[in-house]
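Taken from a larger complex, these chains appear in their original positions, while the remainder are omitted.
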Amino acid sequence: MHQLTHQIVLKTNGRRLYDITSEVSSWAANSAMITGVLTLYIQHTSASLLINENYDSDVLVDMEAFFARLVPDGDPLFIHTAEGFDDMPAHVRTALTQTSLSIPLVDGKLALGQWQGIFLYEHRLMPYTRKVILHLIGE
Amino acid sequence: MHQLTHQIVLKTNGRRLYDITSEVSSWAANSAMITGVLTLYIQHTSASLLINENYDSDVLVDMEAFFARLVPDGDPLFIHTAEGFDDMPAHVRTALTQTSLSIPLVDGKLALGQWQGIFLYEHRLMPYTRKVILHLIGE
């Protein structure tokens, strides 16, 4: 049994879902492990992780439209406004999605379903540098 | 330290929460491991996983009522409608709940609380065949 870790650094340029499936899958495949479990962990509270359909890009548009309506920018409900009118909504969106994901490795590949992609969800409007930690244990 | 994997195949017949606690717990108990961690991973983007109360079935009815109101079918907000008026709502419901769960194994049993059950949440109206991957590491 052994372990590997990796860090993905992604420079975002606005609020949207960024597909990181390829980078994550390649890293896991290159581990030469056959069976194991991958943990993804994002080190932020205004960006999150999401497994989502990666076939029709309209799904990404609609997902963002839903969250924009559910957690509106500049909502007068919020008192934490010093970091921008999109900051507290970004924290709420992060709470409603994922900070960590666990994906089994089976037969040397991540056990993603046919239509599943792994996304970093940037919730802030301005550019940020985001870090995702990967940890793989198995053999 | 060793690992085991398993696949649960569930044929759903409509939108609701399906209790998979018994099948998951039995498999984990049969592993003969004393200490470890179980990962559950669902390979879909229109069905999800949820830990929920499994005592009063009214909780399941109310949970579904809440999600049906929060993410209405046929919402004119959505442009991804080719796969049905319940498809994009299913993706959003999946985003708001879980694609992966991690449950410790302690003293040879899953560390579920007294009222906790493990559910597969089918978000589509038509029947589907759903797959959940289980991965257990421990000793």
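Every chain is named by a letter (A and B) in the order it is written, and numbering of its residues begins at 1.
In this text, a residue touches a chain if its C-beta (ideal position, glycine included) is under 8 Å from a C-beta of that chain, and two chains touch if they have at least 3 such contacts.
Computed from a predicted structure; not experimentally measured.
> Please state how many copies of the single repeated sequence make up the complete complex in this structure file, given that 2 appear here.
Result for the total copy count in the complex: 3.
Assume only the chains that are shown with their structure count from here on.
> Could you put a whole-Å number on the gap between the CA centroids of chain A and chain B?
Chain A and chain B have C-alpha centres separated by 20 Å.
> Mind listing the chain B positions that touch chain A in their complex?
1-3, 5, 39, 41-46, 70-71, 77-80, 82, 88, 91-92, 94-96, 98-102, 131, 133-135, 137
> Which of the residues in chain A come into contact with chain B in the complex?
1, 35-37, 50-53, 56, 58-59, 61-63, 65-66, 69-70, 96-98, 101-104, 106, 111-116, 137-139
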